[in-house]
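For this view, one protein chain was removed and the others were kept in their places.
Labels run A, B, C, D and E following the written order; every chain starts at residue 1.
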Amino acid sequence: MGSPVYVINPNSSQTVTAEIDKAVAPLRSTDGPEIVCLSLAEGPPGIQSQRDVDGVVTPILRKAADLEESAGAFVIACFSDPGLHALREQSRHRVLGIAECGVLTALTFGQRFGVIAILPTSIPRHLRYFGAMGVMDRFAADLPIGLSVAELSDEDRTLARMADVGQTLRDVHGADVLVMGCAGMARYRAALQDAVGIPVVEPTQAAVGMAVSHVRLSQALAS
Amino acid sequence: MGSPVYVINPNSSQTVTAEIDKAVAPLRSTDGPEIVCLSLAEGPPGIQSQRDVDGVVTPILRKAADLEESAGAFVIACFSDPGLHALREQSRHRVLGIAECGVLTALTFGQRFGVIAILPTSIPRHLRYFGAMGVMDRFAADLPIGLSVAELSDEDRTLARMADVGQTLRDVHGADVLVMGCAGMARYRAALQDAVGIPVVEPTQAAVGMAVSHVRLSQALAS
Amino acid sequence: MGSPVYVINPNSSQTVTAEIDKAVAPLRSTDGPEIVCLSLAEGPPGIQSQRDVDGVVTPILRKAADLEESAGAFVIACFSDPGLHALREQSRHRVLGIAECGVLTALTFGQRFGVIAILPTSIPRHLRYFGAMGVMDRFAADLPIGLSVAELSDEDRTLARMADVGQTLRDVHGADVLVMGCAGMARYRAALQDAVGIPVVEPTQAAVGMAVSHVRLSQALAS
Amino acid sequence: MGSPVYVINPNSSQTVTAEIDKAVAPLRSTDGPEIVCLSLAEGPPGIQSQRDVDGVVTPILRKAADLEESAGAFVIACFSDPGLHALREQSRHRVLGIAECGVLTALTFGQRFGVIAILPTSIPRHLRYFGAMGVMDRFAADLPIGLSVAELSDEDRTLARMADVGQTLRDVHGADVLVMGCAGMARYRAALQDAVGIPVVEPTQAAVGMAVSHVRLSQALAS
Amino acid sequence: MGSPVYVINPNSSQTVTAEIDKAVAPLRSTDGPEIVCLSLAEGPPGIQSQRDVDGVVTPILRKAADLEESAGAFVIACFSDPGLHALREQSRHRVLGIAECGVLTALTFGQRFGVIAILPTSIPRHLRYFGAMGVMDRFAADLPIGLSVAELSDEDRTLARMADVGQTLRDVHGADVLVMGCAGMARYRAALQDAVGIPVVEPTQAAVGMAVSHVRLSQALAS
Partner (left out) sequence: MGSPVYVINPNSSQTVTAEIDKAVAPLRSTDGPEIVCLSLAEGPPGIQSQRDVDGVVTPILRKAADLEESAGAFVIACFSDPGLHALREQSRHRVLGIAECGVLTALTFGQRFGVIAILPTSIPRHLRYFGAMGVMDRFAADLPIGLSVAELSDEDRTLARMADVGQTLRDVHGADVLVMGCAGMARYRAALQDAVGIPVVEPTQAAVGMAVSHVRLSQALAS
C-alpha cells in the first residue's frame, strides 16, 4: 500500500504519540496507506511556548526530509502547527496541521467554534493563527483548563475541568462546537461531548482523515 | 461494513452521478464504509438557480429519510449545498456539503481561493454562502466559464475555458488554490491543475473523504 | 393606486397575519400602494426549523407567481427570509425580506445590534444569515427568550422575558439597538423599547416601509 | 399632517436642493408627512473635502435646532453624512444620512456594491465610512468619474462617464448594484441603470423613504 | 532644532495640557524637535460628545494653519481624533491622532485590545472609529469607568475604577493590552499597568513618539 501518512508528534513524549496512534487507528484500512506515528526525539517534552513552536521546526523538517521518499503525506500533530508552511515548501507531498484541520472540520459541525486550551499563554498564539486562517467571524472563544502538568495526570479532574470550560464556551460565548486545542487528548473526546452536549472535534483525527483521503486519491491518479 | 456514505446528487442526471461515482472510487476501501452515489429522480436536470436549490430540499430530505436507518453519513453533491442544514436537523448522522468541504479543504492548500463557476448567475449565491461560512478574507474571486450547456459537452473547449478562468483567478485576483464550483467535473481536475500550476480541489472528493473518515471513527467508537 | 405591496406571511397562522396587518397599517396612505397581508395556506403553523424555511419556498414562489401581474412589491414576512433570493429571480418586482430589512434598519439606530429570538435552535441559522449579509462586525448577540408556544400566549410573561433578554443583550453584549427576530411580535415593540431604553426595530415595519417607498418611486418613473 | 421630514442639503446650492426636491417628490402623500428640502446658506457651494464635511456640522446642528420643534425626522443629504451622529445626539427625532441609507439599501439589491464618486479625493473618506459601517465584505470598489465642476454641467458627458465607471465596477470589481455617491444626481439614476444593467440606488430617495416610514409609524404610535 | 511637534489639546483645559506636557517630556531630546503642547482656547472644557468632536475641527484647523510654517508635525490630543483627516488635507506635515496611534501601538503589545473610556456615550463613537480603522478582529471591548467629572478629581477612586474596568476587560473580554481612552490620564498609566498585570498604552505618548521620529527622519532627508 506504500506511501504512509507520517504523523509527526513534535514533542518527545512517547505517551502522547501512543495516544495519537490509538486515536487514529480507526482510519487505517487494509488497502489504504499506513499511518505511522512518530515522536521527535529532539523535541521538547511538551510544546508550551512560541519558543517551543519555532524551535521544533528545524527537527521536523529534518525528520520529514528523511521520510520524504517513502511518504504519502505528513501530519504535524501539535495544535500550534509548527513548521506547517516550511514543510509545505520542502515536501512534494500533502502536509496537514492538526490545528488547521481541527478548526476547519469544526466549521462543518457548528456555526461558532470554541477551543479548549491547556495553558492560558497559548491563547494569543492560537488567536494569531485563527486570524491568519481568516476565521475570526466563526470564533466563539478560546479558554484554558488551567491545570498544571502534574494535575493533568489526574484524568477525572482533567475531564471535569474540560467539561466546565466547555460549558462556559457553550453558554457564555455561544459556541456550538468545540475543538480540543491539544494533541494527545483523544481519550476525552467522547466523554466531553457527552458532558457538554455539542460536537467535540479531536484535531488529530481530523487531519489524519484528510491525509488518508488525499493519499488514496493521489495513488489512484498515479496508477 | 454497513453504514454507507450516501452521496446524493440532487439533480436527476445519471451522467453526473456516474462521474461523481468515479471521482470518489479511490476513497472506497475493502474494510471501510460503502460509498453509494444516487441521483434524485425528482430533481431538475441541473441545479442552476436559487429556485432549483431551494426546490430540491424537500426531495433530498425525503430521500435521506428513506436511507436514514442504514446510513453512516450523507454527502450533498451540489456546489450550492442544498438542504445541508435542514438535513443536519433531520438526521442523526454526519451530513456534509461539497461546497463547504471543498472550500475548507482549499484553505489547507493555499491562502486565497478562487472558484470556477459554470454560470454567472450562481456567483452572488456563492458569495452569500462564503459570507455565511465567514471565509471572505481568504476569498480571491469567483468567475464563470460562461459556456452554455451544449458547449459543456465539448470537453476540450470546457477545459480550455476552465484554464483561462483559472489563470485569471491566479494572475489578476491572486488565487493560489482553485475550487471547482460544480459537482461532476472531476475529470478535469488533474488537467486543470497542470494547466494553471496551482492546486485544484474537486469538492465531491473533499466531502466524501471527510465523510468516510467520520464513519470509520464513529464505528470504532460504537464497537 | 394599483400595484400593491404583497406581504406574505409564509406560515398559515391568520393570527400572525392579522398582527402584521395591524403593524404595517400606518404605512398605508390614501394615494399610495395598497398593502395586502396574506397567509400561506400551505405553510406550516410556524416556521421553526431550517426544514420549515426551505419547505415554504415553493409555495411562496407559487403564491407570488399568482400575484405577479398585479404586484408592486413583495415582502416575505418571516425572520428567516425564506425564498428571498428565489423570489428575486422569479419576479420583476422589488422583493424584500424582514430579517434583511430589520437588521439593516437597526444599523441606522445603533452601532451594535442584538437580536431577540424565540427558539435557541434558530440562532445558528440567524448567524449564517448575518454572515451572508456581511454584518458580523456590527453584531452583539442573538439570544432566545426560551418560551414554549403555550407560554407565548401569556403576553405579560412574554414581554417580561423579552425585556430580560433585551437587558442582557444591552448590558452583557453591548447592544445599543435590538431587532425582534420574529414576525408577528409588533405589539411588544413599544413596551419593550420602554423597558430596555434602547431602540427596538420591528422588522416587518422596516421591510414594508422600504417596499412602499420603492413602489412610489417606480410608479413616478413609469408615469 | 404635521411633523415634516426636513431634508437638509448641507451645501448652499439651490440647484442641488431643487434636484433633491424633485427626486423625493414621489415619496410625498396626501396624508403623510411633508418633505421639506432646504439648503444651508452657511454651507460651502459643494462638499468636497473632509474640511467641508466637518465644517458644516455646526450650521447643520443650528439649522436642525431651529426646526426641532416641528420636525418629524431629519435627513442629511450629502454622501459624507456630515453631522449625522452629532444630530442624533441633539435631536429627539429620527435622523438619517443618505450615504448610510443608500449603502444599506444597496445591500438589498445585490451582493457587492460599487460606488460612483465625483472626486478621487473623496474615496478614502468613503472607505473610512464603509469601514465604520462594517460592510467592507460587501464592498466591490469606489471609483471617481473624474470630471471637473465645469464638465459636470455637460449632462451627456457626465452620464457617459458614469456609465463607463459603472461598467468597470460591474465587470472588473464584481459589483452587482451601484450607489450614486453624491446627492443631486437623481436625474441620472434611471438612465445609468439602463446603461449598466444592474440596479442603481439614488441615496436621497433611500433615506427619505425610510424617514417617511418612520414618521408615519411614530405618529400612529402617538395617536 | 526647528520644526516642533505641535500637540494640540482640543479642549480648553490647561490642566489637561499640562498633564500631556508632562507625559511626553521624556520624548524630548537635546538635538530633536521641540514638543509644544497647546490648549485650544475656543475648545470646550472637555470633549464629551460627537457635537464636541465635530465642533472643534474648525478651531483646530485655524490653530494649525497659524502654526503651519514652523511646524514639523501635528498631534491631535483627544481620543476621538477630531479633525484628523481634515488637518491631513490642510497641512503638508505629518498629522497624527492619539486614538489611532494608541490603538495601533496596542496591537504591538497584545492580541486583543481593551479600551477604558470615561463616558458610556463615547463608546459607540469609539466603535465607529475602530471599524473605520479596520481593527475590529483585534478588539476585546470598550468599557466606561462611569464617574462624573467631579468624581474624576478623586485620584484614588479614579484609579480604583480604572483597575476594576481593566480587570473586567482582561478577564471577561479577553483583553491582553489596554488603551487609555482619553488624553490627560497619563499619571495613572504605570499604576494601572501594575494593577492589571497587562500592558497599558497611554495614547498621547504613542502619537508623539511617532511624530518625533517622523520629524527626525524628514529633517535628515531634507538636510
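Couple of notes before you dig in:
The rule is simple: contacts are C-beta pairs under 8 Å (C-beta built on N, C-alpha and C of every residue); 3 or more make two chains touch, one makes a residue touch a chain.
Since the model is a prediction, treat every value here as computed from it, not as a measurement.
Here is the thing to keep in mind: the chain we left out touches A, B, D, E in the whole complex. Only one of the listed residues, A:A18, A:L67 or A:A132, touches the absent chain: A:A132. The missing chain, though absent from the display, is touched by one residue of A:V57, A:V172 or A:A191; that residue is A:V57. The chain not displayed touches subunit A at residues 49-51, 53-55, 57-58, 61, 83, 85-86, 88-90, 121, 124-125, 128-129, 131-134, 136. Residues touching the missing chain, restricted to subunit E, are 25-27, 29-32, 96, 100-101, 104-105, 107-108, 133-138, 190, 205-206, 208-210, 212-214, 216-217, 219-221 (touch as defined at the top).
Within subunit B, the residues in touch with the undisplayed chain are 110-112, 137, 174, 176.
Assume only the chains that are shown with their structure count from here on.
Shared contact partners of subunit D and subunit E, listed by label, are C. The pair D-E is the one among C-E, D-E or B-D whose contacts match those of B-C for more than half of the residue pairs.
Ranked by how far their CA centres sit from the centre of subunit B, the chains are topped by E.
Subunit C and subunit D have Cα centroids separated by 25 Å.
Chain centres here are Cα means. That of subunit A falls 42 Å from that of subunit E.
Shown for subunit B are the residues that touch two or more other chains, namely 124, 128, 131, 133-134, 136.
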